[in-house]
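Structure record follows, encoded as structure tokens.
Note that one protein chain is taken out, while the other chains of the complex remain in position.
Up next is chain A:
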Amino acid sequence: MRKFSEQFCRKSDTYFCVDKSVTAVVIKGLAEHRETLGAPLCPCRYYEDKEAEAKQGFWNCPCVPMRERKECHCMLFLTPDNDFAGKDQTITLDEIREVTANV
């Protein structure tokens, strides 16, 4: 999911959050969902039935609002004009491990 996120950032001309811990947590959440549900379901929503949502696909990353309007409420992909946008389109495995070790 880390590589995917970096590639999609470049492709969509968006940036990671200035607080990389936000990015790290979301990437880890996406990876967990891909492992348990078979699809990278957005971890910033509540679903009554995660399996059905993952199958339906609307909230699988990159979700429809992101693909259509560059709206990522999870703050993984931020447009340059967003107050929280940083300057990076990359994140290291170590950064992700460091933040998510105690979650």
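Criterion: a residue touches a chain if its C-beta (ideal position, glycine included) is under 8 Å from a C-beta of that chain, and two chains touch if they have at least 3 such contacts; residues count from 1.
Convention: contacts and distances are computed from a predicted model.
*Asks:* UniProt names the one chain left off this complex as which of "Thioredoxin", "NADH-ubiquinone oxidoreductase chain 3", "Transcription factor" or "Pyruvate dehydrogenase E1 component subunit alpha"?
*Replies:* Cross-referencing UniProt, the chain left out corresponds to "Thioredoxin".
*Asks:* Name, in rising order, the residues on chain A that touch the hidden chain in the full complex.
*Replies:* The missing chain touches chain A at positions 17, 19, 21-23, 25-26, 28-30, 32, 43-46, 48, 73-76, 84, 103.
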